[in-house]
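A single protein chain has been removed from this complex, and every other one stays in its place.
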Amino acid sequence: MSTTKRLSWRVAALASATALAASGCGSGGGSEDSPDDPITIGVSLPLTGDFSEPGKGVERGYKAWAKIVNDKGGLLGRKVELKILDDQSNADRVVSDYEQLIGRDQVDLVFGPFSTRLVVPSARVAEEYGLLFVEPAGAAPEVFTQGFKNLFYAAPAVANDHYNHLADHILALPEAERPKTVAYAAMDDPFAQGTAYGLKDKLEKGGIKTVVDEVYPPNTTDFGSIAAKIASSKADMVVGGSQYQDGVNLIVALQQLNYQPKMAAFSTAPTEPEFAKAIGNKTEGILAPTGYTQQADYPSNKEFVEKYTEQFGKAPEEDEANAYTTGQVVAAAVEAAECASQDEECQSKLIDWLRENEVETVVGPLKWDDKGRPQSAHMIQQWVDGEIQIVLPEEQKEADLVHPKPKW
Amino acid sequence: MSAKENEQGQGQEEGKEHGLATVGLTKAFGGVTALDDATVSFRHGRVNALIGPNGSGKTTFFNCVTGMIRPDAGRTTYRGRDITAKPPHRIARAGIGRSFQLCRVFPRMTVLDNLLVAVRPPNLLAQLAGARKREETERARYWLTRMGIEHLERAEARNLSWGQQKLLELAGVLMSEPELILLDEPAGGVNPALIDRICDLVRELNAEGRTFLIVEHNMDLVMSLSDHIVVFDRGRPIAEGPPSVIQSDERVLGAYLGV
Amino acid sequence: MPSASLVFQSIVLGVLLGGLYALLAAGLTLYFGVMRVVMIAHSAFLILAAYLAWYAHRETGIDPLLTLLVTVPLFFAAGVAMQRLLLTRLRPATLTMMSVLLTFSIALVIEGLLGYAFSGTQRRIRLGYSSASLEFFGARIAVVKLIAFGMAAAALLGLYLLMKHSRFGQALRATIQHREAAALLGIDTDRIAGYGFGLGLATAAVGGTALALDTTIYPSLHWHWIGPLMAIIVVGGLGSVPGAAIAAMALGMTQSLLQLELSTTWAQTVFYVALFATLAVRPQGFFGGRLAQRF
Partner (left out) sequence: MAAVVAVALSFPSMAPSPYELTVGIAIVNYAVLSTSWNFVGGFTGYISLGHGAFAGLGAYTTALLVTKADLPSFAALFVSAALVAVLAVPVGYAALRVRGASFVIVSIALVLIMLLVFQSWSSFTGGSRGLVVPRPFPGMLRSEHHEVFYFLFLALLAVALLTWWIIDRSRFGMGLKAIREDEDKAQSLGTPTYTYKLVVFVVSATFTALAGGLYGLWFGDLDPVFQFSILSGAYMVLMALLGGVRHLYGPLLGAVIVGYGLEYSKLEYGDTPLHLVFAGLLLGVVVMFMPDGVIPAATGLIARVFKTGETSIREVTAAELREERGQGGAEPAPGSPGQKREVKQ
């Protein structure tokens, strides 16, 4: 081996090692609480890559929360400061982000990332460092079976319970009106699949037959074959465990085949603002669960919608609301425990308090079971007269559920 | 090792046993038939030549015989053993070495390493032993010396001149201890002085017992060097015999002139 | 057991899908034919064309088909430029391997820039006739799928006529068959190879527009396309345009039919199963000529 070769390698290795060490030293060590220091809150979000769209929604929600809190004088008299990193929709990154936030940047608190796929690995980091982990997006059942003691999902219900009101409604219908066969198509994603399969389990228990059960990978763009299967089954009802664009594609493909079910329910997609335009306004009668409505008259929601609209020029959607809820939940715990720092005592106070108490949020009052599952339910919305309106449960409804659904 | 081979080579009764022979060798590429039912045999212990116009199938013949391409039909035997469609390295180990039409060396290996590639480890474990064992290095240097390029042993092969690369290629072939050496246009692109040098080497090596089969366009070289000539046209032999016979064969003239 | 009408519907869908695959695989085969280059960025250009169609439609409302007037010449020029400026500068000895990496890097750059310009959001062109369909012997065919198929078929036919009946096509075929021999015949193989590359990229422009009509697009979608396409060209025999087209149809159809019994994901594996089976049984592909043997 030549001298130059050896030299170049040695220099590079030394440089990188010292650079890492130096950059670590520079910003570490700011962990002592002092009343003037802001409370720093670390978040990793998918701002680029496959989950970037909802990731950016969550980011806006967090930013709105921070602004609203700071405008009112902060938490415990301290300003809050968000440190948001981009995990590129990648699990390796999300873990290393939380390592950085907790270890190097010494943030006082952390908020969860977006997407179930990223929540589990990052919750583990927080768990192992003993930090409270409230998250806005991990709704799939798997999130709550890992034995995490520090995790709380800041939304009304886990994925499998999203359709609970609809299931109850269908099973209560008179025999003649009740759909007899159902076709399910779900994206291979823990959240999307969870919503469809939650409904499937309940309907099957009620004796309603499953005739199609399709799972498609998240990168599916051509839904011709799946739609053909569903159309050919002539199922009375179709249920899509969808995110956004796949739901649109599936509906368009079904419409291309002129399939007319009596009932059609899709998660997420129909609640998006662009939905009607995307499917050419043929939305009549489509059902969707939602955890959030801008019209909800919870006191904090009015403030949220107003100030959010002021800040971003449009009204908040569900992702934004869930992020905001996360902020509200953590804030409630911080105010009750009167502390916000990484030390063990403080974090366990926060966790214990949330275990025992109910928090008022923009999605209503929330409380959790011992696994961190929220104990409320999602509302069911339906497109009626060209507008998406709440139809279930009875006490919150804005319109009556239309059944059977008109042709699309 | 090479001395022992020499004895073997000279021990064969010349002419009685065929060295390399093919029966009905056929190869088509798409619609073009490169080898058409070629049945031909070459003398063991002699310098054989294979000539013919461009596109008459000489190189395809080499490639089929050495296993580089698989013939569509026909058989190849070497000293009675069937070597049809055997993988090239097996054919090499059966004692057939070859050079390539455009001289091919390992461009970014040293001259010495170019030869050491041809060493065959005796067993599996020896595969992991160091590649530059003394006796092998000595043997490599012997061949480099005979080629007259021993002073270049540490140079990378790509930095050699064309002629030096030709000699290096030949040294590499010899390092693999072949009985039969197939040379594809050894004089191609080489200056006259070096042609003489290569001719001398072929004669010397033949005298030491190695058989040659040479494809060459340089007729002076072919006629002066070879004992036995086979002429190919359109993928099959049309004439064979000693130089004196071939020179006066009308079919050969016809093939070359396209009559 | 799926009903007869569903099987028929699937066959129709398979043909429609196979048409698009065939066009794109033809492009991939052209690159390989003229340059021995496995062009990983082919599907990235496909998505780029789809984005251009979508963007033009969103901004100006013009029909995506009209963008072809711009994208086809643009892509042709880009293909020629890519061959002349990048690929010919690679060392011939390592061209095949290095060109894979080079085109891979181009794919990454395209994906990154698309993500930068349009974000990772899934996009879809909203056409008035998106959900319209026709009845065809009991099967329903979406109008957009039919248009997409028509574009692919027309482009393939054009390619076929060009290669079979024009002087350029003859030169191109000769170059693909045997580049050295073609050069000896006085064909400027470098120039022909450049044009071959441009033609290949032009198929991506047509394919991308066809794709944008009926499906969602997003920057990383090209990974989803490149696998099946590469499987197709190996099964068809590297370098054989008709082989690629036949393999594309066969595999597109198989995929569509398999979806009747299997899940969407499992059905996609048909491409890779075919790829491995081909390489294990008949490495030169099922329709390949002598070109395929050494690669």
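A, B and C label the chains in the order they appear, each numbered from 1.
Definition applied: a contact is a pair of C-beta atoms (placed from the backbone, for glycine too) under 8 Å apart; a residue touches a chain by one contact, two chains touch by 3 or more.
What you are looking at is a predicted structure, and each value in this text was computed from that prediction instead of being measured.
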| item | value |
| --- | --- |
| Neighbouring shown chains of the undisplayed chain, as defined at the top | A, B, C |
| Residue among A:60, A:78 or A:117 touching the omitted chain | A:117 |
| Contact partner of the left-out chain, one of C:109, C:157 or C:185 | C:109 |
| Chain not shown: contacting residue from C:125, C:226 or C:257 | C:226 |
| Listed residues C:60, C:94 or C:166, member touching the removed chain | C:94 |
| Touching residues on subunit A - with respect to the absent chain | 1-2, 4-6, 8-10, 12-14, 16-17, 19-21, 24-25, 28, 47-49, 85-86, 88, 90-93, 95-96, 99-100, 102-104, 117, 120-121, 124-125, 128-129, 140, 142, 146, 188-190, 193, 217-218 |
| Absent chain, residues of subunit C that touch it | 32, 36, 38, 40, 86, 89-98, 100-102, 104-109, 111-113, 115-116, 120, 179-180, 183-184, 219, 223, 226-227, 230-231, 233-234, 238, 263, 265-266, 268-269, 271-273, 275-276, 279-280, 283-284, 292-295 |
| Interface with the unshown chain - residue positions in subunit B | 66-68, 87-90, 92-93, 97-98, 100, 102-109, 113, 116-121, 126-132, 155-156, 158-159, 161-165, 172-173, 175-176, 188-191, 194 |
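Simple rule for what comes next: only the chains that are shown with their structure count from here on.
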| item | value |
| --- | --- |
| Label of the chain whose CA centroid is most distant from the centroid of subunit A | B |
| Chain with minimal offset from the mean of all protein Cα atoms | C |
| Multi-partner residues of subunit C (at least 2 other chains) | none |
| Residues of subunit A defined as touching subunit C within the complex | 48-53, 56, 89, 188, 214-217, 219-222, 224-226, 228-229, 231-232, 244-246, 248-249, 252-253, 255-258, 277-280, 282 |
| Footprint of subunit A on subunit C - complex, ascending | 2-3, 5-6, 9-10, 13, 16-17, 115, 119-122, 124, 126, 128, 130-133, 140, 142, 144-145, 214-218, 220-221, 223-224, 256, 259-260, 263-265, 267-268 |
